[in-house]
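A single structure is presented below for examination.
The chains shown are only part of the set, and none of them has been moved.
Chain lettering (A and B) follows the sequence in which the chains are written, and residue indices restart at 1 in each chain.
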Amino acid sequence: MPMTVLKIETRGQGLYEFTERVRQWLNTEPVAEGLLTLFIRHTSASLLIQENADPEVKTDLRNYFGRLVPPTTDPSMSYLTHTYEGPDDMPAHIKASMLPESLQIPVSDGQMVLGTWQGIYVFEHRDASHLREVVAHLAGS
Amino acid sequence: MPMTVLKIETRGQGLYEFTERVRQWLNTEPVAEGLLTLFIRHTSASLLIQENADPEVKTDLRNYFGRLVPPTTDPSMSYLTHTYEGPDDMPAHIKASMLPESLQIPVSDGQMVLGTWQGIYVFEHRDASHLREVVAHLAGS
């Protein structure tokens, strides 16, 4: 079963598309029918499949989750105790719990069966820049 | 690896059970032990495994998420920018981010290992009627 690690660079909170990176890797593997799994090796960033037509959707997603889970400096979050790694750290763990750690996409004729508007993203929840590791695993024949 | 596309009709926001459709398809496939993956090819509807005993659970789930992510006409959502596809559109993308895009269910003796009360649903987040495509993929032997 083919497996690789994709390294995705992030520069602060938000969505970073890497659909093409996945597609390019799939094209190098001789699997026509199967199941692709993507798994992020972190607890403060997520994977997400979402619309890639209108960039406003990315901005709105970042802002919605940023309000649903504000920084620990916000008075509404004063009950949180894990604050010594920065005001964005515990909210990052919470968002990483609500949003996918892994994605599963069936593969047919060597292509992911994504819908027309579906793109694949790393959703970064930390303020600082990070290099995120996504394990890609392909089962099939 | 067997694969098919199930088309699920929805008529506005809410949960639509299709457990039997999945079961019927499994019964036609000669796989005894394996892994079933369901994947929805849309960014404004979700898949969900939830209780199918009491229909009130479905209503309560629709209403809870409808309040957590209200329409963009709600003053609390005025910061959202992706509004030209209707007041239910950007909330649909947000709900589709928080709820599963895909489901994975082990198969044993040709049957899904679902718990007693677990049913499989499309969770529609748009107001209009839609025909939703769910890819079903079965790996095993």
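Quick notes
Rule of thumb we're sticking to: a residue touches a chain if its C-beta (ideal position, glycine included) is under 8 Å from a C-beta of that chain, and two chains touch if they have at least 3 such contacts.
Note that the structure is predicted; figures quoted are calculated from it, not measured.
The complex in this file is a homo-oligomer whose displayed part has 2 chains and whose full count of copies is 3.
Here is the rule we use: only the chains that are shown with their structure count from here on.
Work out the mean CA point of chain A and of chain B, and you get 20 Å between them.
On the chain B side of its complex with chain A, the touching residues are 1, 3, 35, 37, 39, 41-43, 68-69, 79-82, 90, 93-94, 96-98, 100-102, 104, 133, 135, 137, 139. Considering their complex, residues 33-35, 48-51, 54, 56-57, 59-61, 63-65, 67-68, 98-100, 103-106, 108, 113-115, 117-118, 139-141 of chain A touch chain B.
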